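Just dropping this structure here.
Every protein chain of the complex appears in place save one, which is left out.
Labels A and B are assigned to the chains in the order they are written; within every chain, residues are numbered from 1.
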Amino acid sequence: MWRRSKILSVALLFTIAIVSSIAYEHYAVSGRPVVFLATTTSTYDSGLLDYLLPKFESEHGIKVHIISVGTGQAIEAAMRGDVDLILVHSREQELEFVNSTYGIHRVGVMYNEFIIIGPAEDPANIRGLTNATEAFRRIAEGGSKGVTSFISRADKSGTHMVELIIWESLGISPSSRDQKWYLEASAGMGAVLRMANDKRAYTITDKATWLSFKSQLTNLRVLVQGDPLLLNPYSVILVNPEKYPQRNFNGAVALVKWMISDEGQNLIGNFTKFGETLFTPIARNYEKAHELGFPDQEEEIAWYDAH
Amino acid sequence: MVEDIFLQEIINITLLSLRVSGTAVLIGALIGIPIGAYLGFRQFKGKKTMMRFVDVMLKSIINTFMGLPPVAVGLVVYLLLTSSGPLGWLGLLYTPTAMVITQLIMVVPIIIGVTMSAVGSVERSIMEKALSLGATKNQAAFLVLREARVGVLTAIIVAFGAAISEVGGIMISGGNIRWFTRTLTTAIVVETELGNFNMALTLGAILLSIAFVINLALTILQIKGARR
Partner (left out) sequence: MKAVEVRGLSKEYSGRLVLRDVTFDVHEGEFFVLLGPNGSGKTTLLRILDLLEEPTAGKVFFEGEEVDYSKERATLRRKIGMVFQQTVLFDMSVFDNVAYPLKIRGDLAKAEIERKVARVLEDVELRGFERKNALSLSGGEAQRVALAQALVAEPKLLLLDEPTANLDPKNVSIVEGILSRLNREKKTTVIMTTHNMFQAERLAHRVALLNEGEIRAIGSFRDVFGYQSRLI
């Protein structure tokens, strides 16, 4: 009895290992060159890349492996040479990455919009404002009176950075320790939205995640949008091949060339979620690119075109 | 067609989970059972003088490692395998192999610990009896391991259960790449974050079924072990 059950369980384990291994290899892509792209969770969660990249993959015969993590972690992975390029939206950290010479040829690809959402009853009375700073001021004011609360991602994400910039411009540096109305969630956007819904609190979110969760967030409304401060530019940056020669630099260049090509840019502009477009392409809209913090856009685009 | 791809992805994710955890546990058993048995025998000698400082320390360390936070393991594996890390030249980061290594580090202490206590709890008289019947030391030791077989199998099953439901570690070392390193648990995280609760629940149900089968096997083993 023992012998039979022993052989059976060992055989079962081996079978599980081997069958799933073979079957998995059947599904997984093998043999094709691979590009590793690190990006932020919110970018990935918008669904844009799953819509966009299969088209690139089939045209170029290159497989793109997406690592979707926090902005800090994405840049850290690039600094360590674990990926070939990054697609992120956090200007200061990007510039730091480029200045360290680990990142090269930063170009603006597109932007999307952040929106300020809050409870339908809007105790801070910010509905319809187009000035995000004023909206934040009223939320903080309501908070000190105990009628409003705000939930922060508090995870050093691009979204969190935008939020901090606005608070900073008001001379406020809120923290859960000193302000009861300010809740540091240290969580993903989806989780923060659900918390805001439960607590009838305000928060700042990207439009894509809002649209994904809207149907479940019955207490919340979009209250403020349209402030240039709330525009969220995305850039791609290559990992310097001189630092990490083993990385697939050519594959990464091919991917960027495709993303900034007319085809890629049109696809980005046509991507919709729940019937709404989310991203506006800017690779070749130099004026807008300059405005959003890409002073060298022409030169970098020219570099990619020539490559 | 959409339905088809949905199904294909679920199959892909499930197979990868089984493959990664199965491989980790298989290798973990090959490493952990001999070590666990050896440490079990050290305790087994039974004499109080043998439970020296070293043994106490060893046991405490193993018990601590049995509860290693997976995220910490994932981070360590990440730092080892990252391109600029000591094992970066292997190019294993963000691959299923990296996840196997992560889970291996997690399951080896579990297998060692459970095997150790299973072997240690076999009556000392069993060993004496075998010796008395003319067994050599090795033969007697093997018999004790055989008597502890329910415990050893339990170790393997518990380890598999821990591995397949682990999420934090493989998220960091595997990168949660769709169609490549996305497992049941990491997929549930993504799908929840995306608001795709249907997909998340489907994957959760699959994970639950696997956990159920594991516990069923464990319970049957324990009943068999108790029926004496």
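Quick note on the criterion: a residue touches a chain if its C-beta (ideal position, glycine included) is under 8 Å from a C-beta of that chain, and two chains touch if they have at least 3 such contacts.
Please read these numbers as outputs of a predicted model, since none were measured by experiment.
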### Query
Looking at the whole complex, which of B:Leu30, B:Val56 or B:Leu133 touches the chain that is not displayed?
B:Leu133
#### Entry: Interface with the unshown chain - residue positions in chain B
123, 125-126, 128-137, 139, 143, 146-147, 227-228
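The rule we apply is simple: only the chains that are shown with their structure count from here on.
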### Query
Centre to centre, by mean C-alpha position, how many angstrom separate chain A and chain B?
34
### Residues of chain B touching chain A in the complex
8, 11-12, 15-16, 18-19, 22-23, 25-26, 82-85, 88, 91, 93-94, 96, 146, 149, 153, 156, 175-180, 190, 192-195, 217, 224
#### Entry: chain A - residues contacting chain B, complex
2, 5-6, 9, 13-14, 16-17, 20-21, 23-24, 27-29, 36, 41, 44-45, 47, 50, 65-69, 77, 80-82, 188-191, 212-213, 216, 244, 246-247
